[in-house]
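In this view, the complex is presented without one of its protein chains, the others remaining in place.
We call the chains A, B and C, going by the order they appear; numbering starts again at 1 in every chain.
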């Protein structure tokens, strides 16, 4: 890839590591939005937003981009950064890349004629993110359970991106892996990989003997009725984004242990997460011919 | 599943095993079209087509259904069976299930008001069939190569259904597995599974050091130019259906070893193949609420 | 196995779980030495040592048996229990089983004519204990590292019981596993399992690119000179019992991160550890024909 100029604005530790890593690859990197980060950054921060963005080819924002559709998600900065200000400074030759770009932000960008790419809508990013997510889930299980994963009975609900790699990791540690899915083709796939396939309509039969249940389905799979089949010693780890896949209220009433684990990549493996963001960004640039 | 009546007509050893296995599950089974099979069948053959089909709920034909769109593919029968005759006898309450049902056959079925299901168009069947296909490919590699799969460098071209399970099997035997794909999401997936990802545009760099190359892509991947990068000792196994993924003519000229291995499930593991057909048939019946 | 009477005296959570589990198998179980355990035990504690031991077939002590060769290791008891008192009460038809039985304790037992079995000298126990040890080590690595195990470079020093299962687990999570050993037969074994073998004399060449190093060798492998080759970001986890395999002083001076992780089974997976103790005890009884 030809040498380019990147601006990294806001975000968490992942974006700082991302900036350092892109610079190590030989590109020019400006950063902005990390004024109160309590640790060393190997790149000097730009004086202001304009000088940070000026002459840059790519502006990389946070993942997610914003929590209120108005300000950039910049937890390490001492003042608020308005997304509108960022996009206003940018010109049509500059690319804006971030995570979860809402319709409102996208509309703003269109007004300023700025082309946007949402990393979290990309399949490659989602697959790569599944790796630290699965590993983070396993770490939680290890920390919470008085038994080893080896020899335990684990149920993975859903056989999408996270379900696949999570099942693989659990089997790799010697667990007895059950994976539940609705589609006959997923059941076939689960079987071909050597896990025990569970058709979702038969799930209740398997729940009582599970030591851990990992949910990856963004729908209410573990409702009150199903939770009643879960053993009191079983740990439920819900990896599905809001509203989650477990009736948390009811689980509490029934005395079932549930942990809702979100945004694991940035928490358990920020460096790996940064590496995957970088690779996806590079994929974007290659596809766009930038 | 409620007890049903099946008619199995024509096909190879897989269909005979299928008939025996369905009967073992407690269903009624008629068979027809195996008059010259040189081995024991544990089910008596019906006297004629009409008595075989009459009162049956499901008529199971061969995979593939026909080679000429006129006659049923019935290699073990002493006379020809016309598909038209089969469909004519059937009524609208009977289901016709077979593999690769051409438009012509489908039209015929419509005239007689018979509902058809093509097993080979189903994703579950395709995934299950990938298991014996991958294993058959490995058997060929073991037979042909003077080295072990363990420690060898294997390239899998394409990361679809066959590519996934083949890579898994090869890695399971201790090979160094490279998998090549075009899409960035497949590259991410290959990586998440722990194989070495190869972007198809960089394929030439990897070809020279491969001991075996398995092609699963139904397009000319290994053309003359790419074949030139393949080592003289390397074995190429093409698993893609016609027209295949290798320039066979040119490979011959260049002295490269190519084996075009088709229809492996029925050849290397007819019993397993029959089991998978049965399961897919049962999935079909469940989905149709039959 | 015929119904027997067990006495479990002292020890940590594992021994309580052990007692409960043996009782669940249908045996009679007395317990003693848990007076200040702050949690529910499903077995009533005996009034005193004598009534606990009386008429028992097997007396199970702690792992390790003692920290001072005088008192039983009983962290959950409010008074000290003298090993001499235990052995004095026992008769020659009763079996004493515990972990790490010193020569001094063994001599005491001989005086009272009590037959002793040291669980920690048994190969089956050592192999089973390696499972939670390896998993605990991986948990620590996951907690400490900002990267995933997947895709990381891991070095396992020593290919004995722990080295084998640890390498398997790491590979199962998608790490790049290097294992170092001295003997050519271990090098061959490492290779047959598909890990990258490192002859110990070449270790220095590999150290710089490692993300984690797990030591399982009970000898000073990572001395000052070798530590100098370890990257500043690398995490060293030493699993070797005293005196350990790392020059801790020097590591500190060099700013290298070292965690000395001992007695992991009881810490990370007490229930699994208890299960393995039980199985080993049962193996002992079967071998002795008790």
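As a convention for this text, contacts are C-beta pairs under 8 Å (C-beta built on N, C-alpha and C of every residue); 3 or more make two chains touch, one makes a residue touch a chain.
Treat the numbers as computed from the prediction; the structure is a model and nothing was measured.
From the options C:112, C:193, C:206 or C:248, the residue with contact to the unseen chain in the full assembly is C:193.
Only one residue in the set B:1, B:111 or B:147 touches the chain that does not appear here, and it is B:147.
The residue from B:10, B:62, B:99 or B:132 that touches the chain not shown here is B:132. Residue-level contact of subunit B with the missing chain is found at 131-132, 135, 138-139, 142-143, 145-151, 168-169, 171-174, 268-272. Contact between subunit C and the absent chain runs through residues 122-125, 127-128, 130-131, 164-165, 168, 183-185, 187-189, 191-193, 280, 283, 287.
Convention: only the chains that are shown with their structure count from here on.
In terms of their C-alpha centroids, the spacing between subunit A and subunit C amounts to 36 Å. One inter-chain figure worth recording: subunit B and subunit C are separated by 50 Å, centre to centre, where each centre is the mean of the chain's CA atoms. For subunit B, the set of residues that touch two or more other chains comprises 191-192.
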